[in-house]
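Showing just some of the chains, left in place.
So that you can tell them apart, the chains are marked A and B in the order they are listed, and the count of residues begins at 1 in each.
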Amino acid sequence: MSKENKSLKDLQHSIIQFRNERNWQQFHKLKDLLLGLNIEAGELNELFLWKDDKEIESVDKVKTADELADIFIFLTYISEHFNIDLGEAIEKKIEKNAKKYPVDKAFGSNKKYTEL
Amino acid sequence: MSKENKSLKDLQHSIIQFRNERNWQQFHKLKDLLLGLNIEAGELNELFLWKDDKEIESVDKVKTADELADIFIFLTYISEHFNIDLGEAIEKKIEKNAKKYPVDKAFGSNKKYTEL
């Protein structure tokens, strides 16, 4: 099994298929999907709370990977709700960010584009 | 430009390249990346606050797409921080969820696997 070239769409398709097989669409109201996203972000945060740089690096990578995946799953549900092409959205956002943060102005700066 | 088969890895590579060109790695401490993820989730939430089902559907799709992309960008930064293969993490999480939520027990249920 080569994971190297897995497309975003294929991953999202697997997630939606998993859901539909369980007939969970009925529960997937948008505001619940948003709450779910916040919950998963909180669970990711919790892995690192109070930890210093060294302790952060010894947190179980599998747990971290699982939480990141959970966040992606909710991203997928929300994209699907609005029929948004997430891959396209990401590419367009990178283009927009490139205009907001041109290399010559943004290089090495932690300022927001409104303050550059 | 075909977006159909864009791989997750390629999208993530573009994001990291964008960052490195601006020399922002120095600011990307893990706890800031986590805060960033929470901030973007909050901005996504804000698009839908107080809105009923009908109003939700008339929210600007481009704004929604942008916020989803922002969340993906932070997911990518965090994955990269730990050298986690996000695509692999997603596939493994789907497999784990399939064991936690077998179709015959989870079909049409909104219960947590611990309560099934």
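Just so we're on the same page, a contact is a pair of C-beta atoms (placed from the backbone, for glycine too) under 8 Å apart; a residue touches a chain by one contact, two chains touch by 3 or more.
Remember, predicted model here, so these are calculated numbers, not experimental data.
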Inset, instruction - Tell me how many copies the full complex contains, given that 2 of them appear here. - result: 4
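As a convention for this text, only the chains that are shown with their structure count from here on.
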Inset, instruction - Provide the C-alpha centroid distance between chain A and chain B, rounded to the nearest whole angstrom. - result: 1
Inset, instruction - Spell out the residues on chain B that touch chain A in their complex, using ranges where they run on. - result: 3-9, 11, 14-15, 18, 21-24, 26-27, 30-31, 34, 37-38, 41, 44-45, 48, 56, 61, 64-66, 68-73, 75, 78-79, 82, 84-94, 96-98, 101, 103, 106-110
